[in-house]
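Only one protein chain is missing; all other protein chains are in place.
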């Protein structure tokens, strides 16, 4: 029995509210249950120095938690003067994931930055971030296409992410904070619509898992991402 | 004529949505028109080292803009590794203002941190922050009192803040971004219910102003704050 | 009765020693009683990136306290690796104030940096800094005009600053350290010769003040600045 | 055909030279072909603050590349004043991996830091680091046991790591730098002797992969780690 | 012929103005010609952590140049967020030199910090700093002895420093900025009254020098320090 009463393969409610902020070229507030992340896509007509003159664009991600997104207040990274390893790891993952579904030549010489700011945290902030960032990116690209700045759609597929884990011996889908804190193993999957895998990060600190366990988690993730793809479709319609 | 069509002494719509996040002891999303700030109050049972053993508490503020709260994306202070002078100036102002209406002995040996994170900016982010922070503080103190942790209410009055400025020769109330960018003078007032002044910051970069001008701005601010006090009352009822 | 025995509207002795250092294009050591600040104006034939090609110049300020300018030694900001919020707030104020009396087009495409380094502190370091910085700026501009680098005088007026406060219920002028530590309210005024106001920063942490109080402080400031304008005139003659 | 001429499931030569430095409680220089990493284990009789009084120890990792470990010189992180996201990600992985095979209560209230410094890089530096860190840890623990500081062996199993990837459509084992630069997918596996998985990190930036692909990479990793376990056994004998 | 017209073994005028600031326990403004350094000694009743419980004190030095102490303005280290290698090298030298003439047990469990802030630079700032720091230290120790906080004088001798160099083939004493910029070799000597050497730092970037050259520079330094010792005696009398 999961603490939340959910079935092992049951997701939390997903909601995606697009256009949450007015300045960004694309934005949404995505919720996986009580986890809420504001995702914005900012288009800039400049590219990183190492890409200049190559006729292609760039997609990158940034991530942060508001200080009181969590149960107890965390100190502000800007005040400490540096980003934690965890933050950097997550924002590298966000950028890498979105780049996996974006054709950089079709994007043209511009950069899109996906800012994922966690308003409220209850487990799964990085997976909600990736799933919401795709929506923000899709909206921003739609805007660029509507304006004629881009001719051919650079987005090759939808991408979504979900966490799974082994909780008291049972593989479960979409861990919330309480489950995450007690999981024997914790895995994040970034999946592409159509069955391809963009990223697997499966970690054991306490108990470990075997090949069979990994596959069961992957199956759950495929179910979860199917739901997210639907919610994304609804959102950008 | 103001760009927004407002009368010189007309505020933008104020809304205050309390309980916007679930972890903070007090929270609200305050809007002054399109400016939206998430204010949370976090209670911690510890005080700064220099206050230890004095039988009193502390109230402090922190402030940040999400990178894409603004028209063009600003870089993340956590990524740059330091907070700008502007950020530090504002968060010092927030803390000072709220301390002006809080009796530190009645608060007891605990610290309340008011985090003001700007979700969307359209002028007046610091004044919305202070006005919303009071609501979050009020809610957090109510909770402490309901739990019996505090006996006597440490909050001595309501406090609110508003910007005024001289726009094309006319004193106007509650500047939005377009007005703020073109104002001859820009003033922020932090006022206490009942007529007292907690802080005046009136600045001229282009044109300057005289004593008469200062007074006219103060009168506008008093009108504006009266409206905010009403909205605060509604919100915490 | 003020701790120093001064009358409520009595300034401390002001002295301005020009040419205190030989390298700077303009320099002075300004004293407000025991507060002593070295102000230098450095002319550089370059401008900030965001001003390039606009045919105008820039004036900016920097501020620092020597570690043992104060009663007890403060740690060196260079050693801590960052400037305090207070330092940044003051140097922003210095730059903004001097820009209020300088025509940037007449200055031409060059930058003048006003460094205000506090040699000894006894209250009022920011107001002495602004008042002395004007002298250093005046001398540097005179030099540029004498050399023919500037045709028309870009300085439109004198500018000076003074602190006032409410001390044991009485509005007083030019607070020293002891008064400043115990003041109910503390206000800094930056005034332009001729009656205009460039900046008001009036703060209450303990007691608050009302409109009447604000006006009485402003009147004191006008008297104080009149004395400073005289001392500036003497200094640059 | 692999650039190196190796068969798809062929590892590079592994060598482990123990006792490479004299001060560390355990140390080795591990080579995976031309990749060479110096791994040292440092025992300190202190633990992180958040573990105090819990009767258990801690194992952590740090990672760095010498500036000219690579084809072109990289700038020194100490000179830049911060560690890259990549460095932090790797050192978090090293610590997590080693903790997966260490019983913290048996270790007792002490910390062992595993420093992995890359002397020469040719692909697979993180996997060589983990594999070598285990050897350094084993030697340090042996020393503590020989001295009587630890009664019961806290190390529960051997742990090793290897990279695999899909190179020109073929799953290959132990990528060197040239293969890594051109791989369609890149996966790092941290495996525990006996078949358990401690960590999977499988990433696609260009092409993506499916479940079948993930399994084939895991199989290769199991073969590779079997070889590393043998080399570790030889080294610590 | 030296640019300044001085004889090879001729010092610039030395002046030492004690009591230059009122808060420091000891202070002076020392000038070697146009080089002017403010030296303050701050006594604190605390010691570095690694000295606790050893019954001894500590003497340390800090050094900084005001931004416009030099011909062209240098950026402020506090603004850059770190101290240059040159600054750190000099402040380490200052501390080491003063410790060479201070008996730490007689000083007792307190720390004296010698702050050397260069008001104006014209070559020899580090040697003026050390020479002036001794005066500030002597005055601070005198004060501690007068107050009865210290029984036995911890200062064992006078210490002074001077630069020498080979300028156009001729060994010269007390280099000013122009000579320093063109010297073939540049040496700083820290000498103790009575003939002992505390520190020699002799550097060649362009031409090099031999044993004979080193000795001739040392002889000049001995002559120079004899003059400084006299000035120190006058100052602290």
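In this document, chain identifiers A, B, C, D and E correspond to the written order of the chains, with residue numbering beginning at 1 in each.
Heads up, the rule we're going with is that contacts are C-beta pairs under 8 Å (C-beta built on N, C-alpha and C of every residue); 3 or more make two chains touch, one makes a residue touch a chain.
Everything numeric in this text was worked out from a predicted model, so none of it was measured.
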| item | value |
| --- | --- |
| Chains in view touching the one left out | D, E |
| Full-complex contact with the absent chain, from D:113, D:188 or D:232 | D:113 |
| Absent-chain interface as seen on chain E, which is shown | 82, 84-86, 88-89, 91-92, 96, 99-100, 187, 192, 195-205, 208-211, 213-215, 218 |
| Interface residues of chain D (partner: the chain not displayed) | 21-24, 27, 34, 38, 40, 42, 44, 62, 64, 66-73, 76-83, 87, 113, 115, 117, 119-121 |
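FYI, only the chains that are shown with their structure count from here on.
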| item | value |
| --- | --- |
| Minimum number of chain-to-chain touching steps separating chain D from chain E | 4 |
| Chain E and chain A - chains in contact with each | none |
| Rounded Å distance between chain A and chain C, as computed from the means of their C-alpha atoms | 50 |
| Distance from chain D to chain A - Cα centre to Cα centre, in angstrom | 28 |
| For chain A paired with chain B, centre-to-centre distance based on mean C-alpha positions, whole Å | 33 |
| Overlap residues in chain E, where contacts from two or more other chains coincide | 81-82 |
| Pairs of chains found to touch, sorted by chain label | A-B, A-D, B-C, C-E |
